[in-house]
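The complex appears here without one of its protein chains, the remainder shown in place.
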Amino acid sequence: MIYAYAFVAIAACVAIERFHNRKAKIAIALALAAFLAVGPRFYGNEAVFSILADAAVYVMLALGLNIVVGFAGLLDLGYAAFFAIGAYTYGMLASPQFGLHLPFWALLFLAAALAALFGALLGAPTLRLHGDYLAIVTLGFGEIVPQIFQNLTKYTGGPNGIAALDVPTFFGHSFGASVMPYYYIALVGIALALWISRNLRESRLGRSWMAIREDELAAKHAGIDVLRAKLAAFAIGASFSGIGGVLFAAKLALVSPDLFGFQVSVLIVSMLVLGGMGNIVGVVVGSLLLTIVNSALLPQINSLVDASFHTTLDLSNIHFLIYGAILVGIMLFRPEGLLPNRERRAELHHAGEAEAEA
Amino acid sequence: MHEFLAQLANGVELGAIYALIALGYTLVYGILELINFAHGDVYTFGSFTALVVLVALRAANLLHGAGLILGIVAALVVAILACALLNAGIERLAYRRLRKAPRLAPLITAIGVSFMLENLIELWQGAAPVPFPNVIPNPELEIGALQVGVQQIVVVALAIATMIALHFFVKRSRLGKAMRAVAQDRDASSLVGIDVDRTIAITFLIAGALAGVAGFVGGVSFGSAWFLNGFGAGLRAFTAAVLGGIGNIAGAMLGGFLIGLLESFSTWFIGGQWSNVAVFSVLILVLVFRPSGLLGESLPEKV
Partner (left out) sequence: MSLLELAGVSKRFGALTAVSNVTLDVEEGAIFGIIGPNGAGKSTLFNLLTAIYRFDEGSISIGGTSIAGLTTQRIARLGVARTFQNLRLFGNASALANVMVGEHLLLHANIIDSLLDTARERRERAEAERRARELLRFVGIAGVDEHFARNLSYGTQRRLEIARALAARPRLLLLDEPAAGLNPSEKQDLLALIRAIRDTGATVLLIEHDMGLVMNLCERIAVLDYGEKIAEGTPSEIREHPRVIEAYLGAPT
């Protein structure tokens, strides 16, 4: 069942990518949106939409990270930190923890703003670093943030985190136990994230990022304020993650520091790598594929094998083997990802040619 | 005072282990400009191979008298060989094809390899820490006000002996000279007849061997091995390499000891749960204020 939705979504994405006609692209996108919006009335159950809602949150995260890594070319290995900041914003301000019960909708904006602020703050000292060094420092940030949440037990509930978070309401109607509201909010979130990503890519700021990614020195000579453009990338990318964090926390009704470790950051990087860094549609496909593999396919294979062979195989044990193999396999055999954008394909193709000449 | 000296000894012991791992990062970075993210996991693999050998020997009841010494040597040698081969194998299969690829590709590949290794080690040895056979007796010695365990002395001595051997190898031997040449300028080295591929492979072998020593020593020192040990230790060791000036061998040793001391003293003063924060804050500060590290030198970009 879940595969039907995932398949339609991915097929539509591929079609959008392959068609050249603008009108056709828009038509497919609208049809997909309509399908995802009304589909649940006819087909599917809570379990399916729970997974799809999670998948949608990951799509948002991946689109946010794509701005930092794909557009601006800054490898950020600590992106989960902003996810944590978003989630804890909701956890601390809409729970019994401090007796504060701020509304979910306001916290979406607050979390976006806070994550953006931290994105800029954490980004500021690292902006002069390049390539691998930047990656390692962001990784360091990614390790520090959950650890701080874990250690400040008085405010954050320590290792156990904060439970019994508020159930959001919509004009007085509680979301209750249903996952559907989260599914719809996440869909709207993706639509917004897609729209913003597209705007940015075509914009003055987007061209500045391209220039920085391609040749920072030449970018400076064009008068681009490189530090500001990088800060903007970190801040905007982080804000997507902040919103994702609120959704995630509210749906789970729980936050704890172990949900935001390095693995999460690498998972999101894997989504970009799998789909095709820099390409908006590719990123969507990559994140859908990985979440579905993770939360639907592996558990199912698991129970299938167990049932037929009377074993207690646990495939969730090999998640990391699978991500690792995806990263290595894609880098070695299809470094541009499944749906690359023109630019990346050219870059990698060129590298291949240089190798052939050498 | 007592406590201070004890922490100092701990820090030096930890530092010796980090220094050994850091050397592996620095050697590889020096020659390929690649952060071999999987290096920490090679270290973990070393701990487990040594552990498996020792457990097997103990089960065969061979670990006493002269057999004990031989057993320890055997475990160390097996760990060294296994890690050297593993590391060189990773280079051959995963990194070699990517030498000319855009910068981020090999790093992402290395992260992928790291995840795979961690998962494979977990499948092999389980998710819980495994106790490391207690093969080196550990009476406390009193030297003035300083109390140190025999184990600590063995660990530090072994690490330092390895580093001295490495130093002479790199400075004096033909292969060491070839390594330095390739690190400086790969194209020019191949023009003067150095086999670049082979030199890089040997660098990975040596880096792996160092991780093997570190794995053994770390197992002895921590008293256990765990499939995720390499992640944290690897990051600390990498920080050490950057602190000392990446690509710089003496820098990696200095950085290793400094990070070890930082960890042990920060644990003492502000608690172990903050040690990550302390170590990474140092990493960030170093990179921001002295990106070339303590002993590294910076060159302006040529335009």
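Details
Order of writing sets the labels: A and B. Residues in every chain begin at 1.
By definition in this document, a contact is a pair of C-beta atoms (placed from the backbone, for glycine too) under 8 Å apart; a residue touches a chain by one contact, two chains touch by 3 or more.
These numbers were taken from a predicted model, which means no experiment stands behind them.
Annotation: of A:Asn45, A:Ser178 or A:Asn199, A:Asn199 touches the absent chain (contact as defined above). Among A:Ile16, A:Val179 or A:Ala232, only A:Ala232 touches the chain left out of the display.
Against the chain not shown here, chain A presents residues 196, 199-200, 202-208, 210-211, 214-215, 217-226, 232, 236, 342-344, 346-347, 350.
Just so it is clear, only the chains that are shown with their structure count from here on.
Every residue of chain B that touches chain A in the complex is listed here, in rising order: 33-35, 94, 97-109, 111-120, 122-123, 231, 235, 238-239, 242, 273-274, 276-277, 280-281, 283-284, 287-288, 291, 301, 303. Residues of chain A touching chain B in their complex: 75, 77, 125-126, 128-129, 131-133, 135-137, 139-141, 143-144, 147-148, 150-151, 217, 262, 266, 269, 273, 317-321, 323-328, 331-332, 335, 347-348, 351, 354-355, 358.
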